[in-house]
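Note that one protein chain is taken out, while the other chains of the complex remain in position.
Chain lettering (A and B) follows the sequence in which the chains are written, and residue indices restart at 1 in each chain.
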Amino acid sequence: ETTIRLSTYVNEADIRYEGFTHFADLVAEKTGGSVKVEIFPSATLHGWSEGVDALQGGVSDISWINADNRLPCYAVTSLYPAEVSLEKQTELDAAYAELIRDEAANVGLVPLFNSNYSYDQEWWFEEPIDDIGNLDGKLVRSIGPLVSMMIETWGGEPVFVAPKEVFQSAERGVVDGINMGVATYSSWKLWTVMPYMVNANLFYGNIQYMMNKDKFDALTADEQAALTEAAAETEEWLQPRYESWVDQQVGNAVMAGGGQAVSIPEDQRKDLIASVKDKWDMTVNESCGDDLAEQVRDLLASHAP
Amino acid sequence: METGLDRLIRNVERVVIWIAALGGIIVLIQMVWISYGVFTRYGLGKPDRLVTEATALLLFPVAFAGLAFALREDAMPKVTMLIDRFSPKVQHAIAILNHAIMLGVGMFFAYAGVSATIRSFNSGVASEILHWPRWWFWAPGATALVLFTLYVGLRLIRLIRSPAVEGEI
């Protein structure tokens, strides 16, 4: 009997936690109990940036992977400025995972579980905003290089705020806006202080959960298949639940804060993406190599709406 | 009479103080940098891109730079009400035991620190926003842990060699 420790940053109240328990149940069922998945929520095993170290060192067996420079291509493509249709989301994610499989194997990891949050990428502001392409010197909290570049391109100023100070910064007006998915956002009850949401859909986003390759290879072929199938089935199971959960959160957010949610018109979205894409493509070419970079872009293009 | 061991301990203590001073200088840098960051963001509307991640990374060496210094200054919180009642001989034995445990813990963390420095150097792992190599920060942290281990080890040897004296813990 093998025990697999799955480490996640989501907490037990999050719908994605239910996804992991669903996954654990499926694995137990498919392997007849020979593989047992233990879930460690709320980042109890390691911090945000330490997924690779935790997996390599055997602290966890399955972890989320941040934009770690040891996986250079994944680091710059797991968040990519592109318009994607989520109709065939699980296929898209599976194909993306295939593209970075080699890179992951280099550091001893196997992509196992896609955590797609393309659906959940919103911008939040203290005041109503007409055009996200014209930030007019606004201070906007950024999460990394790509988002910083976007904010800059659109005339805003990116600000880095530690996760634990985001709420206070939003509440007291240290920043004027935030780029953040509602799943994270709502759990911090941020909507009461930044009630104006722009549903922008400007990224493909996929924070993957990877597994230690030695641990994976040590399983029998049947067990490996069971694990992979359970992951794929869970993604399928989770997608509608996750989306309706996000919708519900957005609804709550807007109602509770007395604000408003706006979606960006189609042509504007194209313009916004185009305004940053060329620059980011260069970064991606450099990190992935031209071939792989082209494959990622082709994949995303083939899933354009 | 000052023995060779005493001299060695005195020299190590000099390094201990210097490392603590370096940690103190980092605190000053953090203080000034963060204040400057507030000024450029709130005053000029131009936030500093480096300050948040850079000062957070710099905190890691600070957290361990004072470890050996705190031991030298006897600043560690501890409960001595029970052992105060014992005879000097027993107290001496307990002091040796405590130093041995501190040495063991110090060795384990120093080993972890050095191993983390080597691994982060080899893998080239860097911070997410600034891409600063992690080993830049692990190295001083590990140095502080190794220094602590060396220092507590020397103090343990001195304790073992010296006879029991009143009130040494």
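The definition used in the following text is that contacts are C-beta pairs under 8 Å (C-beta built on N, C-alpha and C of every residue); 3 or more make two chains touch, one makes a residue touch a chain.
Operating definition for what follows: contacts and distances are computed from a predicted model.
Look at the chain that isn't drawn here: its UniProt entry, checked against "Sulfite reductase, dissimilatory-type subunit alpha", "TRAP transporter large permease protein", "Imidazole glycerol phosphate synthase subunit HisH" or "Glycyl radical enzyme", names it "TRAP transporter large permease protein". Note on the chain not shown: across the whole complex it touches A, B.
Only one residue from B:60, B:121 or B:136 touches the chain missing from this view: B:60.
Contact with the omitted chain, checked across A:46, A:70 or A:138, is made by A:46.
Seen across the whole complex, the unshown chain contacts chain B at 20-21, 23-24, 27-28, 30-35, 37-38, 42, 52-53, 55-57, 59-60, 62-71, 73, 75-83, 94, 97-98, 101-102, 104-105, 108-109, 111-113, 115-116, 138, 141, 169.
The set of chain A residues touching the chain not shown comprises 44-47, 49-50, 53-54, 56-59, 161-162, 164-165, 167-169, 171-174, 192-193.
Just so we're on the same page, only the chains that are shown with their structure count from here on.
With centres defined as mean CA coordinates, chain B is found 37 Å away from chain A.
Chain B contributes residues 41, 45-47, 49, 51-53, 56, 119, 123-129, 131 to its touches with chain A in the complex.
Interface residues of chain A, counted against chain B in their complex, comprise 49, 52-53, 66-70, 107, 137, 139, 144-145, 148, 157-162, 174.
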